[in-house]
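For this depiction, one protein chain was excluded, whereas all remaining protein chains were kept in their positions.
Naming follows writing order (A, B and C), and every chain is counted from residue 1.
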Amino acid sequence: MSEITLVEAINQALTYEMAHDPGVIVLGEDVGANGGVFRATLGLQEKFGEDRVLDTPLSEVLIGAMSIGMSVMKLRPVAEIQFSGFLYSNLDHIINHASRMRNRTQGRLSCPMVIRSPSGGGIHAPEHHSESPEAMFAHIPGIRVVIPSSPLRAYRLLLAAIRDPDPVIFLEPTRLYRLFKQEVPDNGKAELLDVCLTIREGRDITLVSWGAMMNEVQIAAETLSEEGIEAEIIDVATIKPLDMETILNSVAKTGRCVIVHEAPRSAGFGAEIAANLAEHALLSLFAPVCRVTGYDAVMPLARLEKSYIPSVEKIINAVKKTIAFA
Amino acid sequence: MSEITLVEAINQALTYEMAHDPGVIVLGEDVGANGGVFRATLGLQEKFGEDRVLDTPLSEVLIGAMSIGMSVMKLRPVAEIQFSGFLYSNLDHIINHASRMRNRTQGRLSCPMVIRSPSGGGIHAPEHHSESPEAMFAHIPGIRVVIPSSPLRAYRLLLAAIRDPDPVIFLEPTRLYRLFKQEVPDNGKAELLDVCLTIREGRDITLVSWGAMMNEVQIAAETLSEEGIEAEIIDVATIKPLDMETILNSVAKTGRCVIVHEAPRSAGFGAEIAANLAEHALLSLFAPVCRVTGYDAVMPLARLEKSYIPSVEKIINAVKKTIAFA
Amino acid sequence: MSIIANFQIPYTQFLDHTGDVVQPLPEFALDCENLTPLYRAMVENRTFDAKAIALQRTGRMGTYASSLGQEAIGVGIGSIMREDDILVPSYREYGAQFWRGVRMKEILLYWSGDERSNNFENQKTDLPICVTIGAHPAHAVGVAYALKLRGKNQVAVCTLGDGATSKGDFYEAINAAGVWNLPLVFVVSNNQFAISIRYEQQTAAKTIAQKAIAAGFAGEQIDGNDVIAVRHSVDQALQKARRGGGPTLIEAITYRMSDHTTADDASRYRSKEELSEQWAYEPISRLRNYLIKKEAWTKDEEDTLIKNSAAIVQEEVDEYLNTPPREPSSMFDHLYENLPAAYAEQQAELMEKGSAHV
Partner (left out) sequence: MSIIANFQIPYTQFLDHTGDVVQPLPEFALDCENLTPLYRAMVENRTFDAKAIALQRTGRMGTYASSLGQEAIGVGIGSIMREDDILVPSYREYGAQFWRGVRMKEILLYWSGDERSNNFENQKTDLPICVTIGAHPAHAVGVAYALKLRGKNQVAVCTLGDGATSKGDFYEAINAAGVWNLPLVFVVSNNQFAISIRYEQQTAAKTIAQKAIAAGFAGEQIDGNDVIAVRHSVDQALQKARRGGGPTLIEAITYRMSDHTTADDASRYRSKEELSEQWAYEPISRLRNYLIKKEAWTKDEEDTLIKNSAAIVQEEVDEYLNTPPREPSSMFDHLYENLPAAYAEQQAELMEKGSAHV
């Protein structure tokens, strides 16, 4: 078995599930003949036809909203929003309808739909192509928000998302699309949703992150390890609902926590984790909970994006400062 | 001088500013002859004409987006979105354009605009009329988010918002619109933005809240006072940017903090405050930081909304538990 | 300069406002036996409406949106849809919902603020009322797409108001319906108002029907107070859709005789005179006039109908009023299919508190 990239893993999961569940429909802009601007849907239209792999007009509101109608009819739409900068126009229907249809009808109707969108910066793309909007989605009751950080997890989490009976926002870290390869058995095995994954064990500090930043976090942990600092790494993976138990257990052990995300700091999802620690881990904490995040500024255009995205160095410094705390 | 309600104070501020600044334009659905569904714009069209008090088609995206165009042309649009459930469709233009125009053009163009919207539950309104979306807005760099909690502050904060050179989301607590009256001198005096207001001093605990919940928080504080517990109350007022200094100073004094908001707990704005406490107040905290919030459920329709909104009792219990903490 | 495209908007009316026939009736209308059920349904709808307003006024229900004067549209639609078609409604076509099995008590429960209302007892597939104006046409596109894929000649019918046609969502929906040639009928109840906003403030388009031209399919205008025209035009559109002929937009001209909702006071923005003039055009009396002229309706039948309608409505009202309150913790029951562990504690807290706040 050969190794594949994250974007290939997405494609593999879509192909698998479309072959096994005739209700799965892929829709979005350029997902057909073009195979998606990142090629995540490459070859799907050839395999499954134009009825099931649907090029839509340039209408993001429609893409999200018609997925609601499709899923109410018991199809399993997997919509692609080309870049997460164009995802904001979907919030209205996600909040007011997708997330509420089950509750509104007390279970009579529901929306088993997935909205996939690339997110995050670091690939020198044009304006609006480098957004990290996950915190906004994590505030919405009734949905799930899932963010993979490796090819294997992308494959398994996407399968889980498609099979989930409720709406899932699936944010794919653009920066990782082709960064590294992994063996990903095409066996249809899904990952559990709603749980954090402990990627590395360590006694000294807990590093919590998700998506693309898992890359910098892992590099930081390796470097720190060389200096004798052993970090436990938690990939949140599903940020809504949040599996706080895994994080609390880890912090109970390490007594220290650094949370890393690319999105702006203020009201970012890191705040939710830190707030839970402030409420439930006060007595285990040896040091302040530190957030290493993007700035509270507009994500800069390509030339400065590297200055915006938290660096390995910044993570290492935060860890050292946290460990040095009296 | 007679006392007026919060919604009358909004009207008074709009009237004052329209009379003093010919660039101020009020726009929205039913803001003209009808005076707005809550009567916040009552009489404005008669006084200032149809060109400056503009009934729009039923197009929320347009209302927000044309305000961008108007403000770029140096007008000062004050847009009304009828209920905050219809505000989500504005997020796209607020995030991608209003908040970025100044940075995008490095100061050549800017968006001095205000979007007003009633928010919160408790008035037995229909579906989608009881939303508390402030946390989402607080995550957006480049804007301000302001929430008044009394007639006087409504008047002064709205004047400040209209005069502010950058975009302001102004969320008006529907529940307080007619709950109580206050003397509000019509003197054009604006409140400072970007600062928390300390509404009550106290040594035992810091209560942090904003908007409609300030009502329950104040009642709770009075009740607690009778039992000898003196709470300091902070009205955040501007939640973006957040004046954390005032909160930290208070918690340095009290050592305890309860944060109260109506929005769902997960990734609510309370998390940002608690996270800052976890980072900057660890050593002053005698007890876990407690959040008293709405549930992570869809805001129920009218019959259960009271069960959703944090009660005075719930706040009191949280305070007592926090104070009892070893 | 040359002309490269031409478009026309047709208008259909069979009964004028006095009940006179203005053009040959469609076949179903030739037999009055087919018309009396429509008449009955409109009267029941109006009886329901009055009662609902009374419940609100006496503090026994929340804000209510009345369909007074617009009964022909809902009834016309409901009476001709196939059972396995899907209705994607706005909130003024109760007539269609009732015809399709939604119970009156459910509509009352909805406006009282109870989610159980939308778990329709006798109608499992239609969508619930959509309160965010103009959003549901885009849901209807997904529904119609699914129906087309299923291949059983089912059609989705989406009802909306004149105000709703100004929402971008509506336009994205009609445009897509055109692209995929979907089995989807849009019926716009143009009641001249969106709360206080008059038609001329809503759009410069002379008709709403012509908005379909932007999406590349047929739009037509009908007299929405003529139930025969409504039923006939919807029938034609449904047949076309079943044949694979794609979407249709029907603009049904009507007038909102009530306030926007019970929370509104229309006297702020329209005169008594304007309203009272409109009483000449409402849908029920014209059909009654016609039936009486055809000797297909008697005073006795009218009296019985009024009595029966009142009884039917009262029974539903009683059941509504006797509906026990929900448990607060039920707000978590259908949030997800299986409540995530993360929220179990919150649900438990509500269970413990019990019904204290109801």
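One rule holds for everything that comes next: a residue touches a chain if its C-beta (ideal position, glycine included) is under 8 Å from a C-beta of that chain, and two chains touch if they have at least 3 such contacts.
Model, not experiment: these values are computed from the prediction.
Engineer: For the unseen chain, which displayed partners does it touch in the full complex?
Structural biologist: Within the full complex, the chain left out of view touches A, B, C.
Engineer: Just one of A:Leu27, A:Val53, A:Val298 or A:Ile323 touches the chain that is missing; which is it?
Structural biologist: Within the whole complex, the residue contacting the unshown chain is A:Val298.
Engineer: With respect to the chain omitted from the figure, which of B:Glu17, B:Asp92 or B:Asp235 is a touching residue?
Structural biologist: B:Asp92
Engineer: Tell me which of C:Gln202, C:Asn225, C:Thr254 or C:Ser309 is the one touching the absent chain.
Structural biologist: C:Gln202
Engineer: For the chain not shown, which residue from B:Leu62, B:Leu91, B:Ile115 or B:Ile199 touches it across the whole complex?
Structural biologist: B:Leu62
Engineer: Touching residues of subunit C against the unshown chain: what are they?
Structural biologist: Residues of subunit C in contact with the hidden chain: 1-12, 23, 166-172, 175, 178-179, 181, 200-207, 209-211, 213-217, 221.
Engineer: Mind pulling the subunit A residues that touch the left-out chain?
Structural biologist: 29-30, 32-35, 37, 55, 57-62, 85-86, 124-128, 265-266, 295-298, 300-308, 311
Engineer: Given the full complex, what residues of subunit B touch the hidden partner chain?
Structural biologist: 25, 51, 56-57, 59, 61-62, 65-75, 77, 92-93, 96-97, 102-110, 141-142, 165-166, 194, 241-245
One rule holds in what follows: only the chains that are shown with their structure count from here on.
Engineer: Just how far, in Å, is the C-alpha centre of subunit C from the one of subunit A?
Structural biologist: Each chain reduced to its C-alpha mean, subunit A and subunit C end up 40 Å apart.
Engineer: Let me have the rounded angstrom distance from the C-alpha centre of subunit B over to the C-alpha centre of subunit C, please.
Structural biologist: About 36 Å separates the centre of subunit B from that of subunit C.
Engineer: Roughly how far is subunit A from subunit B, going centre to centre by Cα mean, in whole Å?
Structural biologist: Subunit A and subunit B have C-alpha centres separated by 30 Å.
Engineer: Mind pulling the residue numbers of subunit A that touch at least two other chains?
Structural biologist: Correct list: 61, 92, 96, 103-104, 141-142, 241-242.
Engineer: Which residues of subunit C are in contact with two or more other chains?
Structural biologist: Residues 115, 132, 168, 331, 335, 342-343.
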